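Only one protein chain is missing; all other protein chains are in place.
We just call them A, B and C in the order they show up, numbering each chain from 1.
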């Protein structure tokens, strides 16, 4: 369980004290503020603050004096138009600040998205907590045999048990040794900035992460995707739910024009047109490599 | 006067309707929201939205569950420490969104600060307003004779009158021609995206500009500086006043450790130390070029 | 003609003196170095420097010790895979530095691409040249009647002549006044930083612009597009030709998977699949708005 009673009490205090503001308010997101959405075994995502709502996107697009809204219907149409035609700057006018607890190996993937602001818990300055990610049995997956960068079926039986035992035992031993090295009872104690290097990357860290809506959508498109590693995808999924409540029009447009969209190459477009005219196109006559052809089949046939 | 009655009415409506929020609220900045602070003859700066306050800087620096504040005094000390030691990421956790009306030649300097979000009024899509910056008499300055990139005393008498006349007449004529070219009475009308090119850069444009506090401080340090062109400095000054009301601790630290600070080169530090020990250092014995030596004199002697 | 004999002589000198290097060399781009490719009436694009080639993209993708190349064929396959699957970081490992001369109103669009390095000729410090963009007759276009943000047919006859006359006369008068104001014969002379504001935005400026290949492709996708304003599109087209000679594999992949690609929304994909199965889909049964439906027709029918 990620939150202690003291932490929960702090959150409750914050949630009990609304204050008046003249800013744009998103009722859907206010309901999430400070609450921890659990992810993986010890992780979470919490909304700390936000700026803007659906109307703010339109207001910026129109460089308006007032609310910039003509009608709600009108706003939705404009947002869909902006998304479809890659007008990204109005979406940059909304901002989200999250508090995230996540395993270090997930943090290492996450941080590759550079257009965001980050404040991470410092293992030079502070002592890490004894919390490690141990995959659930159904996530203890074998190496994929078709994709070097993916996973296959869940391990079974003895092999699964052996892996689980290794992960648990090594985590606990590493933390015992970490405590032993930094301990100052009868010894000087190793510097924290050195002792931390003995900890495996399934240990949990925490950070504040702030990002604008355009760059957040880019993050979600890559990380809520089926090709993303499961352990980061569950964070992206949790954030998708939050964004859907924050800016419902923008999120729906994102689903239709990004998440659910397909980009077809010049060759794919050509083949599709020929097929719509009745031609029976084969890989040989398509101009695509075998690999692209398989990807094309996925595009046109998936039911 | 920059605002029409309709625009003022829109602002009044927005200011009349506070809503409850659970987010951090800065009372000092709420008082500014939507109000237009006039800058130059037709320009303004208006706060549209913000995220965070002084406490939010500390909360991020501590990666806290709750407010992250131990005491107000404690917060100020932490903020000053962060500013002094160039720990910039906690300041990135605050964000400000402005609506700015400004001459195009000022916008061209401003946009060189790339770490910000911008939505500008589109002269491809819309028709520009007939509003041009005409300098006040005391700002109609001569070219500096000591600094290629600066201005000297205000022009006087006939020369001043002639320049003023040119700027006014050319602005009005350019706008007349602009209207004439795009007009569709009895003719097709030139495309807006072409007609705009005939307008001089003292015409006013508008944009929404959103930036985090760290990058805003960087902008203010360069643009509220005595070496910045007057016409952008007045915008920076107006924003300084706003920020001082938004995050008073952070702004005070910014004044002490950035705006009012001095960076001394290795040579300057060496000379200062020798002088404090009683040595009479000259340019010859300083290791500095004539130009650096003059800059050093400014540092140590300015009363 | 954009280049003076002195400028041409400087270029010739640079082109006459090859030096040995151990770095990756792109013979195709060496042939372009320093040469000015004319764009519009007085503008140009010149390659000043570059880093990397097609092989360097693969080398970075593989984090290699040596050249990182297994075979040329292998490299092309890898580059196409990276482009198709949005693995953008290896493309960031190539860099291009251009010297561009362009009208100010084009520069204002261009600079909105923020992930690049820019050094512009300073009109605070220096005196601008008397060079203005005057559209060729076939580019003197009317406002589009179907698209607020576009242009229609070229103006004809008297209207075209009148517009041409306005643009030419206003440009020359503005420059005459600029010179008159900054002149120091018998007067102090207005500061350059002020006098420049009287110049219209069809005046030419110059800058050094440096960008990585990934962000350059993003720029080209938006600006070499049919919806981009003609006056920036011609610069994008000129750069496309340069990039095709620099990194031929990457450019071909860019043509196939970006320039010539089509992104279909979730609704479009669904309709396409239904149509391929023989269903006669109409706008009513498509789930698309009228506008999206028209865009879909373009995707599937364009021959």
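We take it that a contact is a pair of C-beta atoms (placed from the backbone, for glycine too) under 8 Å apart; a residue touches a chain by one contact, two chains touch by 3 or more.
Computed from a prediction, not measured in an experiment: that's the story for all the values here.
Among A:129, A:180, A:245 or A:295, only A:180 touches the chain that is left out of the view. Considering the full assembly, A:201 is the residue among A:13, A:74 or A:201 that touches the omitted chain.
In the full complex, chain A makes contact with the omitted chain through residues 103-105, 108, 111-112, 114-115, 118, 122, 124-125, 133, 135, 139-144, 148-153, 155, 159, 162-163, 166-167, 170, 173-174, 177, 180-182, 184, 187-194, 196-202, 229.
Touching the omitted chain from chain B are residues 77, 80-81, 84, 86, 89, 112, 222, 255-257, 259-269, 272-273, 275-276, 289, 291-292, 295, 299-303.
Although one chain is not displayed, its contacts with chain C can still be listed: residues 3, 7, 10-11, 13-15, 17-25, 30, 33-34, 48-52, 56, 59-61, 63, 65-67, 89-90, 92-93, 95, 97, 99, 117-121, 206-208, 210, 212.
The rule we apply is simple: only the chains that are shown with their structure count from here on.
Counting the residue numbers used at the interface between chain B and chain C, over half appear in both copies, so the two copies meet with largely the same residues. Centre-to-centre spacing of chain A and chain C amounts to 33 Å, using the average Cα coordinate of each chain. The centroid of the Cα atoms in chain A and the matching centroid in chain B are 35 Å apart. Taking the mean of the C-alpha atoms as each chain's centre, chain B and chain C sit 30 Å apart.
In chain C, the residues that reach two or more other chains under the touch definition are 112.
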